[in-house]
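Of the protein chains in this complex, all but one are displayed in their positions.
In this document, chain identifiers A, B and C correspond to the written order of the chains, with residue numbering beginning at 1 in each.
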Amino acid sequence: MPVSLPIAETIAPAIDALLPELESIYKDLHAHPELSMHEFRTARIAAEYVERLGYEVTREIGVTGVVAVLRNGEGPTVMLRADMDALPVTEATGLPYASTLTTQDEDGSQIGVSHACGHDLHVTWLLGVARLMAERRDAWRGTLMAVFQPGEEVGRGAQSMLDDGMIERFPKPDVILAQHVMVAAAGTVGYRSGTILSAGDSLKVRLFGRGSHGSQPQTAIDPVIMAALTTLRLQTIVSREISPRDSAVLTIGSLRAGTKENIIPDEATLKLNVRTYDEDVRTHMLGAIRRICCAECVASDAPREPEFTTLSSYPMTINDAATVERLRVAFEARFGERAYETEPAAASEDFSLFGRAWDVPYAFWFVGGTDPQTYAQAKAAKKLNALPSNHSPKFAPVLDPTMRTGLEAMLCAALAWLGIEHEDASEGA
Amino acid sequence: MPVSLPIAETIAPAIDALLPELESIYKDLHAHPELSMHEFRTARIAAEYVERLGYEVTREIGVTGVVAVLRNGEGPTVMLRADMDALPVTEATGLPYASTLTTQDEDGSQIGVSHACGHDLHVTWLLGVARLMAERRDAWRGTLMAVFQPGEEVGRGAQSMLDDGMIERFPKPDVILAQHVMVAAAGTVGYRSGTILSAGDSLKVRLFGRGSHGSQPQTAIDPVIMAALTTLRLQTIVSREISPRDSAVLTIGSLRAGTKENIIPDEATLKLNVRTYDEDVRTHMLGAIRRICCAECVASDAPREPEFTTLSSYPMTINDAATVERLRVAFEARFGERAYETEPAAASEDFSLFGRAWDVPYAFWFVGGTDPQTYAQAKAAKKLNALPSNHSPKFAPVLDPTMRTGLEAMLCAALAWLGIEHEDASEGA
Amino acid sequence: MPVSLPIAETIAPAIDALLPELESIYKDLHAHPELSMHEFRTARIAAEYVERLGYEVTREIGVTGVVAVLRNGEGPTVMLRADMDALPVTEATGLPYASTLTTQDEDGSQIGVSHACGHDLHVTWLLGVARLMAERRDAWRGTLMAVFQPGEEVGRGAQSMLDDGMIERFPKPDVILAQHVMVAAAGTVGYRSGTILSAGDSLKVRLFGRGSHGSQPQTAIDPVIMAALTTLRLQTIVSREISPRDSAVLTIGSLRAGTKENIIPDEATLKLNVRTYDEDVRTHMLGAIRRICCAECVASDAPREPEFTTLSSYPMTINDAATVERLRVAFEARFGERAYETEPAAASEDFSLFGRAWDVPYAFWFVGGTDPQTYAQAKAAKKLNALPSNHSPKFAPVLDPTMRTGLEAMLCAALAWLGIEHEDASEGA
Partner (left out) sequence: MPVSLPIAETIAPAIDALLPELESIYKDLHAHPELSMHEFRTARIAAEYVERLGYEVTREIGVTGVVAVLRNGEGPTVMLRADMDALPVTEATGLPYASTLTTQDEDGSQIGVSHACGHDLHVTWLLGVARLMAERRDAWRGTLMAVFQPGEEVGRGAQSMLDDGMIERFPKPDVILAQHVMVAAAGTVGYRSGTILSAGDSLKVRLFGRGSHGSQPQTAIDPVIMAALTTLRLQTIVSREISPRDSAVLTIGSLRAGTKENIIPDEATLKLNVRTYDEDVRTHMLGAIRRICCAECVASDAPREPEFTTLSSYPMTINDAATVERLRVAFEARFGERAYETEPAAASEDFSLFGRAWDVPYAFWFVGGTDPQTYAQAKAAKKLNALPSNHSPKFAPVLDPTMRTGLEAMLCAALAWLGIEHEDASEGA
């Protein structure tokens, strides 16, 4: 089994030198977050950086996507992907470089924009790897493809790049890799074969009744009742229709109907999110949601069928076993016990769309971003849920050693396929 | 039993002459609606009008309330009341004098303001009566008190006038009278002894849960579930706790929780409206609502008790029997078969607060405002509910004969107590 | 308007003489109750009694029904009806002549049989009237038809008599009359024009799921959930679909599913009862029940539609206005203030089927059976509901003066049509 240890070690001094620059890029990105499909500044910074390093850069793939290719002789093609978008979350980290940008939410009120999911780190890591690989072309053979993706948070970015000719316009990779900063001790890397991220499906369901004055319910078809009964019925999918062995979550994050206490409104709107870890379970749940919403409307004698809108739909992220095994060897060589097998996370990604579209193996792993001592205390107290997690206004990965760990992890991963010491190393094995 | 017929008849020509002026006032008021407790322009117009007629006018009783007193010798004191406020309803009547004013609703979006409940007519009628009475002081004896009340639609106006010293500052009436334009054939007057309007109680209930990411329901206390179960539980008050003999309505006009599909929110808000026609039923329902909301929060393990806010609270309007009998005689004398005994309406008023505070008899009656032919057709087709009713964007009373009918009804009513022909008339009876 | 007062008065001494015999018949019937459609002994006693009086008696009309006709010259035909059946209720009156008979309920356990609805009194009253009328043929003209009906409690008796040729085999009456002992002060008679008894519809609904071991809900379709949701949905008919002005009750008196805690059963059974006072409301409710049950089964993905069985179906009892007016005059002449206009009762009867089938006017009235002092105290304390009412194990009308009152009421009623003093009386009016 080839290992990428030697190259990583020879590159170590270069990493030390690079960290200050990366930290500066990171803080700038963090202070200038951009919402999904609007990552214009971020994309420009990334594109210019890798262009200076000699990559062939294609911009505006799927609105703001960037694909940077570095050909370095015969060898495999490895695609590394970083997502770029931020979230409509008002940052409350108190960091000196915290975002103060805002946007308008659905109701017209102001809300902050921030990198509450760490994509600024993802971009920075990939820029760092791109630089190290460009500077040490002697150490590897093959083709490196660095991809900066828009719109992951809305589940549209990967698809928009694919729709924009990604497959036709760029070389088919042998493997596709990506990493994500998560709540785990900083310095650690979590890998997993098979399902590592759940499928996530979000729906908006409009239930149509018939409004009336509140004193005349008999002339109305009350959508508040319809929504309440639908809400309860939907609970029985998880409690009764899914095997206790399978993990599944159905959350109704929003239920809205009416504004005045004495006016029966015309309709109610549910927004719901489904997470599953098995395709059969997912299919069953999505079907059951439709079945229940439709039948509840019939039970209410609703004038129309409910209207379903897909808000987002993320497939499961199912890591290729052989790919993960190669990563495991590389990570253990570099990180020792800091590399561990992780549980699947109740989160979703559109990253797997690339692997699915090209039909090539892919893998996705986690890089811990929480202060190790804080993490250990929370774990001991069974209060991991109290830590600021991704999407929290207080989400703030500790830079040391998270910046270095992610950089090394992705570098090791790329070299596990591209490194020329492979042959030497395997000779010696 | 004294009847006011003769005076009304002698005044008839004066009415004909007055109608064009009243119509002009009405259209102006209609085009310049003001929201509850903000009736500054309307109050000024009313005050100036009656002041010119010789009334002693007190302004700004309870913010914008106006009390105008005309003393005319020995005799009973009769208080006539008109409410002045408009509604946050975007007018869709297509009238040339329709309102184009707007305000901002809770969510920050623009919404029209209009006289969708006909209070502009109420003010106009009372101004007309005030003028006729001022011009024909020879025809009556006693004291007339014309009261222009703010904030009926929010249930605050009558109380604010009482809180502002109404009882201490003005003569105690012998009887208090008011009328309301309603969906009924224009030209008719509907009276009723006993309960004519329901009690109306509106509550806002905040249910407190604990938010979380949608993928981790076990760390949350889901307020959407709490709200759905509370909503259904509340249905059982009417279906199981109230006698089938009693009328009661509980409408949840608004249910709101959360905005994002994958974020479990911290709380849910219900706004509900209760209508009852019996004090015991009302007490039971309000108690049952609290019992159920509190218990459902306990069932959910909520971190806090629910928070109840009274949005408005209207007592029942229970007409005095002797007062209504006197009105019946007067109305039948004037309107013949166009005066009829009405059913109670599922609507509420704060008018009765004056009678309750002074402990004097009061009565409230309806004046039809719908085109008689349209009304008859809708009734035959059992589609009365399809007619634009009070609070509807299309509510538009037909002016002829509604303007005259209301004017005559209130005039006859006042004269049933104040008219000097009483003695003559009763002598002849 | 003819009144029957004189004849009733001349018959008074005969009533005194008759009461001991009637009391003896009553106690015998009370001690020997028979379930619906099994009134063999009761029917035989009644038939033999009237046969001895000279009536033409036809037995076994609709299993156990008895029709006894007494023709007495030209004049109207009056049908008087008494129902005969008892109930599966274990008597707890403590009376010396209490029933000790038992039967087996659905579950196979023993349950008492008793006259908990007072039909024993109804039979006795009619026998007394039959005797008095037979003995005083001089006092009336026309045809008296005494009908002893089976199976009122199951809503099958009147229909079974009609199905057995009632209309073809017997003279068409001019009026049909019946009375019922109720919770009201003994000595009083309650009449009412229009609806006096609600419609009553009882349904059994079987909801089909799919059983499974309790640990594998995903392989089951849980009928317990289906039944719970259906139960709650059904509450919204009364709370939301019926006008607050209309009276309606939907009671689910029985809900049964499964026996073992860890076995998901195959089905659930609801038994429900609907009471309405308006045909449109009734039609809407029965339709809504089907709509809801069917839709809830679809929502559950049930393998079959629910199965509906009509347990009983009683139409409204709507007294003819002219008939009641004649009764009112007769009752007031006899009982003075003890005759009163009653509210409709939330109870149902199949009595009106006779009037509906023959298309002739009918009327039904109440005879109070509660000790007057006890009744007055309960009323003052607003605890009328605490009195043992019909169907209660403790239901026991006080015989004095209830026996006499019912006898006189029905006699007066019959004579209001048949009495020859009519002419004399009306001459004097």
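Worth a mention:
Please note the rule applied: a residue touches a chain if its C-beta (ideal position, glycine included) is under 8 Å from a C-beta of that chain, and two chains touch if they have at least 3 such contacts.
Because the structure is predicted, anything quoted here is derived from the model rather than measured.
The shown chains contacted by the absent chain are A, B, C, with contact judged over the whole complex. In the complete assembly, the contact with the undisplayed chain comes from B:236, out of B:159, B:193 or B:236.
Considering A:10, A:24, A:100 or A:239, the position touching the chain not shown turns out to be A:239 (whole complex).
When the omitted chain is restored, the residue from B:190, B:244 or B:361 that touches it is B:244. Annotation: of C:96, C:253 or C:336, C:253 touches the absent chain (contact as defined above).
Residue positions on subunit A in contact with the hidden chain: 232, 235-240, 244-245, 247-250, 275, 343, 346, in rising order. Counting over the whole complex, subunit B has residues 215-218, 220, 222, 225, 229, 232-233, 236, 239-244, 288, 291-292, 294-296, 298-299, 301 touching the chain that is not drawn.
For subunit C, the residues touching the absent chain in the complete assembly are 105-109, 198, 200, 202-204, 212-217, 219, 222, 224-225, 227-229, 231-232, 235, 249, 251-265, 268, 271-273, 275, 311, 346-347, 385, 389, 391.
Operating definition for what follows: only the chains that are shown with their structure count from here on.
Subunit A and subunit B have centres, each the mean of its CA atoms, that are 56 Å apart.
Each chain gets one centre point, the mean of its Cα atoms, and the points for subunit B and subunit C are 45 Å apart. The set of subunit A residues that touch two or more partner chains comprises 215-217, 222, 225, 229, 232.
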